[in-house]
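One structure is given below, represented as structure tokens, and several questions about it will come after.
The other protein chains are all here in position, but one chain of the complex has been omitted.
Order of writing sets the labels: A, B and C. Residues in every chain begin at 1.
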Amino acid sequence: MAERLTDIGPPHYEKFLPPIVKENYGKWLYHEVLKPGVMVHVSESGAKLFTIRAGSPRLISTEKIRNYADLAEKYCGGHLRFTSRHNVEFLLTDEKNIDPLIKDLADLGHPVGGIGNAISSIVHTQGWVHCHSAATDASGVVKAVMDDLNEYFTSTKLPGKLRIALACCLNMCGAVHCSDIAILGIHRRPPKVNHDTLRKMCEIPSVSASCPTAAIRPATVNGNPSVEVLEDRCMFCANCYTVCPSMPLNDPLNDGISIWIGGKVSNARHEPMFSKLAIPFIPNNPPRWPEVTTAIRNIVELWAANANKYERMGEWIERIGWPKFFKMSGIEFQKEHIDDFKHAGLTFKRSTHITF
Amino acid sequence: MAERLTDIGPPHYEKFLPPIVKENYGKWLYHEVLKPGVMVHVSESGAKLFTIRAGSPRLISTEKIRNYADLAEKYCGGHLRFTSRHNVEFLLTDEKNIDPLIKDLADLGHPVGGIGNAISSIVHTQGWVHCHSAATDASGVVKAVMDDLNEYFTSTKLPGKLRIALACCLNMCGAVHCSDIAILGIHRRPPKVNHDTLRKMCEIPSVSASCPTAAIRPATVNGNPSVEVLEDRCMFCANCYTVCPSMPLNDPLNDGISIWIGGKVSNARHEPMFSKLAIPFIPNNPPRWPEVTTAIRNIVELWAANANKYERMGEWIERIGWPKFFKMSGIEFQKEHIDDFKHAGLTFKRSTHITF
Amino acid sequence: MADQLPNTPILDELEKGTWPSFVKEIKLAAKNSPMSRDLLGLLEQSYEEKIGHWKHGGIVGVMGYGGGVIGRYSDLPEKYPNVSHFHTIRINQPSGWFYTSEALRTLCDIWDKHGSGLTNMHGSTGDIVFLGCRTEALEPIFSELTEAGFDLGGSGSDVRTPSCCVGPARCEWACYDTLALTYDLTMHYQDELHRPAFPYKFKFKMSGCPNDCVASIARSDMSIIGIWRDDIQINHDEVTKYAEGGMNIQRDVVGNCPGKCMDWDGKELKIENSYCRHCMHCINVMTKALRPGKDRGACVLLGSKAPIVEGALLSSVLIPFWKPKPPYTDLKDMVERMHDVWCEEGKARERIGEFIQRVGLGNFLEECEIDIAPEMVAHPRENPYIFYEEYYEEDDGEEDEDGE
Partner (left out) sequence: MADQLPNTPILDELEKGTWPSFVKEIKLAAKNSPMSRDLLGLLEQSYEEKIGHWKHGGIVGVMGYGGGVIGRYSDLPEKYPNVSHFHTIRINQPSGWFYTSEALRTLCDIWDKHGSGLTNMHGSTGDIVFLGCRTEALEPIFSELTEAGFDLGGSGSDVRTPSCCVGPARCEWACYDTLALTYDLTMHYQDELHRPAFPYKFKFKMSGCPNDCVASIARSDMSIIGIWRDDIQINHDEVTKYAEGGMNIQRDVVGNCPGKCMDWDGKELKIENSYCRHCMHCINVMTKALRPGKDRGACVLLGSKAPIVEGALLSSVLIPFWKPKPPYTDLKDMVERMHDVWCEEGKARERIGEFIQRVGLGNFLEECEIDIAPEMVAHPRENPYIFYEEYYEEDDGEEDEDGE
């Protein structure tokens, strides 16, 4: 057997770059969006590179990957890439191949779009498919929402980019905290301590220390060392569960989804912003989470109808003010919306800049 | 002797309102600034009320008050008022009296001004004249600064209003925290514990509890109960001294002045803002604090030369960015400028919105 | 008399210059007052040594009052015996700081008789401050003051002397009667003002419009700021005159509007009032053309204070729009509920703004039975650490939610 290879790192990217990219690396001059999901980059040399972006569920089979590989071979010399939002991009040099490729992709069930003032794929996480922490599923919610919003993926009729992300628990692997719309799985009941396993599997001091609100304290239960949870103090972050498997928070009745809006990442115009709570709780309603898709559609359409050109969700709401957003959207403003964490005071309205 | 009167409250304000005010109460239509320190309010009835505002050192003798009373009788029926920034205002109905009054005020040594885009009097506190906490004097610094900036009181050539305030210690009785320019007395050495008096005059638990950084802890000193100060943890707030006289921080060598800028109170255009640290330390240099007056003049002139019309100090700096302000002013950016208190992280630059 | 003044070469430097001199004022007072003469000496020494010479004040006051006097003693009583006691008296000013010459002279007479002859017109809370007298003088001064119709202001952990902008007395923008409300509250809280019973001080400040000319949003636990909720009144002829007069309406008015709700096509000024933030800028700049609307009232905000100990706070919105109507019972009832909660649960030296930060605004509102409104926050929470209070029970139908 050959010597065991370790620490070789990933393949060098140059091995995978298409020739046109190698030739024009760093020499691109400008780009234009030709139609939804299709753009051209023009090089200082005059070379033109056509990109076709197709939506992906991200959770894909090897068979699908082989399909992509076949298409790349058929249309663009066996070169393709994926994007930071998990779409697949085909890099064409021959403009004539655009429409045939789009047709083949359609046959495979993959819409082309997501470029320009559009919704792109939803960055998301594992959910019930693979994670122990999930307060909701990931792929299913994403599928339901994208089915509903597909028209905004395959067109560029929105005022600006719209980035949706989903994380199935507060760990936020989808890093949803700076999204135009964030779908966040949440627990609403404190951990149910499994006293039997806890003393074997977890260190009591680190479990207690893990709680940001000091809701957990060591206690003797049935004569054995364990912990107790001061339920009033728990805000369901599940950090204790991450540290100790004997503190599960999953609860089919009370787990669900919260919706957060108005975040952004890019520095374009406004500095990056965190998303803010719009809807505190929607129960899990698989397989199609209709309350979630409806809520999101309403928000998207409200924004689309009222925002100025290029105005991202958060920029629009900042201009009109949150009270106006609540009024226009019909979403009820509740106690949950008021921040009570560390920097809460800074979110209070410290002026009379009020609209009526 | 008559029955002892208590809880009678202040005189009813109506007793002191001039007739023209009573008649036009709530009926004013508009006002215009006629010249520095002089404005007219016109009523729906057509009545005109001329206001003349004179600068005051605030710390005034009964003799000066009597002078004011005489002038009010001479020119406006014995009516006058003071402003929220401690200036005195004469309320005239006869336009012809304006110039003679200004002349009489000049003879008394009181400049007329402070209306419109001008500096008004410096809101300030007691300093060495009356307070035990003072890290600098109040009246003396104010006098030195206003002597230097008088031209901006008696003209309206500034881009917008400029509000300076002074507080002689961190208690900030002058509420300087939202001023265009704040002059703030500061200590730089920890309290010097007087162990002998402490145990008689103060409660050790409340002294320890008073410290926001937990720098004070109970200790036995020379066999007696007292406290010790962890000097590294002290940020010189003097809250312990407020609670306990045996913890004085005053130190002639190290007390001095810090300068804070860019705050505002009004809701005009920008929401109210806190002032931010510009100059961490200037030693006390009585009687005229020349380093302080120079520093302030430089900041004022920089703003005056560069701000847009109506742009307050903080609005201007927000537009150009603080790094630019430091560059333009020549003030060195130091460790002290970086926030390290509770909400410090929120003051970090969380974008690439940088100027070069 | 001049020869009796101490030698003050350092302070004398501050008699020079164009701004009126407080040193001159002290010298004026010193003509008749040995206290002011000793003050001059003491202050000169402070200027020389760069340190104050006052001790922590003891508790002094007038009979039956817990506030209104700040005790002050010099730490050099042998050298300056006339300022060994040097207490200040806070006297509640009339609303809007209006006086007659006669009233001022009455105050001066009292003070010349018993004190240093030095004053602050006014203190930064708003009181008339009589600066420097002996303990024995307090009762006589108090009785002469009340005789003349004046009373003491606040100090210590009580309601502090309320103050207000000139408001409808001289300002066209006043959206409610600041003087009337200030007087009414002052009278209503006489007991709370004179007899400290709170965890810490509580200040009211009343401004007639969002220009906030008493800095209430920065300096008072309860800030009551005038506002309107209908359309800004426009006089189009006057707009035209401003334009003709050379005003750059686009850049200086429209361009500065934080609501981005103004439009100027070179002829007509339009305001989309539903997006107006009531900042006052356009009105401030075009005084003859624009006025606040007619449906006027006030926004009530809560919680500002200086930095000690948790950091400075600005007041934040509590009631977006309140119609002040004497005797203001609705406001007083609410304040009473808030004071009750704060007195019950607040820690010593915890201002109400700090208290709210500690217990959470939502909880505070609930306990005080105040309706929640989106106007209270700049934006909803950014962190997902929500204390959900409702949840389903095992045996619930899926529809009902259960409180804890």
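As a working rule, a residue touches a chain if its C-beta (ideal position, glycine included) is under 8 Å from a C-beta of that chain, and two chains touch if they have at least 3 such contacts.
Only a predicted model underlies this, so the values are computations on that prediction, with no experimental measurement involved.
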Hidden partner chain, touching residue among B:236, B:289 or B:310: B:236
Chain not shown, touching residues in subunit C: 307, 311-312, 382-385
Touch residues of subunit B, complete complex, unshown partner: 170, 172, 177, 184, 186, 188-189, 212-213, 234-237, 253-254, 258, 260, 262, 274-278, 280-281, 283, 317-324, 326-327, 333-342, 344-345, 347-356
Residue numbers in subunit A that touch the chain omitted from display: 2, 4-13, 15-18, 21, 25-26, 28-32, 41, 49, 51, 55-66, 68-70, 72-73, 78-84, 86, 88, 91, 109-111, 123-125, 127-134, 137, 139-140, 142-144, 146-147, 150, 153, 167, 170-175, 177-178, 210, 212, 237, 239, 242, 245, 250-253, 255, 265-272, 274, 284, 286-288, 309-310, 341-343
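The rule is simple: only the chains that are shown with their structure count from here on.
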Furthest chain, CA centroid comparison against subunit B: A
Inter-chain centre distance, subunit B versus subunit C - centres from mean C-alpha coordinates, in Å: 13
Chain centre separation (subunit A, subunit C; CA means) in Å: 47
Residues within subunit C bordering two or more other chains: 210, 212, 217, 225, 258, 277-279, 314
Where subunit B touches two or more other chains, by residue: 267, 271-272, 342-343
